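For this depiction, one protein chain was excluded, whereas all remaining protein chains were kept in their positions.
Coming up: chain A.
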Amino acid sequence: MAEIVLDKVSKKFPDGTTAVRDVDLEIADGEFVILVGPSGCGKSTTLNMIAGLEDISSGELRIGGQRVNDKAPRDRDIAMVFQSYALYPNMTVRENMAFPLRLAKLDKETITQKVEEAAKVLELTPLLDRKPANLSGGQRQRVAMGRAIVRQPKAFLMDEPLSNLDAKLRVQMRTVVSRLQKQLGTTTVYVTHDQTEAMTLGDRVVIMRGGAVQQVGPPQELYDHPNNLFVAGFIGSPSMNFLTATVEDGTLRTALGDVPIGDRIRRELEGADAPRDLILGIRPEHFEDAELVDEESRRRGMEFTAPVDIVESMGSDKYVYLSVEGERATSAELEELAADAGAADFSGAGSNLVTRLSAESTVTEGEDRRVWFNLEKIHLFDPSDGRNLTLHEGRAAGALAD
């Protein structure tokens, strides 16, 4: 068990691609850290560098306070779990789990005891004498976990360990991983593609884009206070709505009407090089059916009317898709997010708002509906660099803040 520190770690492949750029990250002892980001952003490369499977081009990597840049994987005392399970096909489950212990030259009895202990924890005992080929996907993944935990390494590294499982099994295994990590208290770095895994599993989440870290923090903080457009768009499902907004006469012209701004944002926008065109971001749950909003809330937000496209009732609440006029917000970040999400979420002529209204709302498809939204929860982004302008000392304060 140990902390892992990445100090300006970069990776440049021989063909010239810079897969990881100046990553600074301090992972505390026993912490569960998640790396997320779109495909090709350098998550696996980062993990492989920590494991020692890829050389570090520049920067320093310390495990337990010790510089390990030049150490072979076997001398780093870390265990890795792969998406493909990577079980040795010629060995039984028992032999697979015993493999690292045998290499460490432990005596037979200790090995047997440790393997059986791990098997019990992972409910693998009846499968110990099977070959990996005769196991289901979930069982194989548990064996891979077992092989990682038997030797009590300093850290677990997991590269999309659940991605090959079907949805139901993934949920099940997610709790297994979570429980295991809590029980053992081993430092864990976990790479995933999956929003839900990122939000539910880790103590902290690292969002990467194009080899660089965008933001590090507890899941809720990333959700509430995104540093930039990319983080805002990446975290959350359905994702945040983005609209173009133009600064004019101390207000913001948007497709939802003129949005008033508070002193702080005004000051921010007074600078000579301040952008005239902004991107306004607002999450689906910060909308509400105007009929259901009380007086108190009404003052904190504003209302607009828009035609209702689709109503999806989820029981607990309703997803309502509204069409609004005006141009779709564009920026490099949003393009990238759209590409990663398979475009469906972000495209369409005009803008499509996704809103989450209370289940009591009587909204029906096809009508024009009056909808309220919370001004304290909106974010304003600079389209040129994606910076969140509403963020003050790491807190997002909405458009009205003084």
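In the analysis below, a residue touches a chain if its C-beta (ideal position, glycine included) is under 8 Å from a C-beta of that chain, and two chains touch if they have at least 3 such contacts; residues count from 1.
In this text, contacts and distances are computed from a predicted model.
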Since a chain is absent, check the UniProt entry for it and pick the matching name: "Sugar ABC transporter permease", "Ubiquinone biosynthesis protein UbiU", "Pyruvate dehydrogenase E1 component subunit alpha" or "Cytochrome c oxidase subunit 3". "Sugar ABC transporter permease"
Omitted-chain contact residue, chosen from A:T18, A:N69 or A:T92: A:T92
Given A:G30, A:P73 or A:G137, the one touching the chain that is not displayed: A:P73
Even though one chain is not shown, chain A touches it at residues 14, 48, 51-53, 72-74, 76, 78-80, 82-84, 86, 88-92, 99-100, 103-104, 129-134, 147, 157
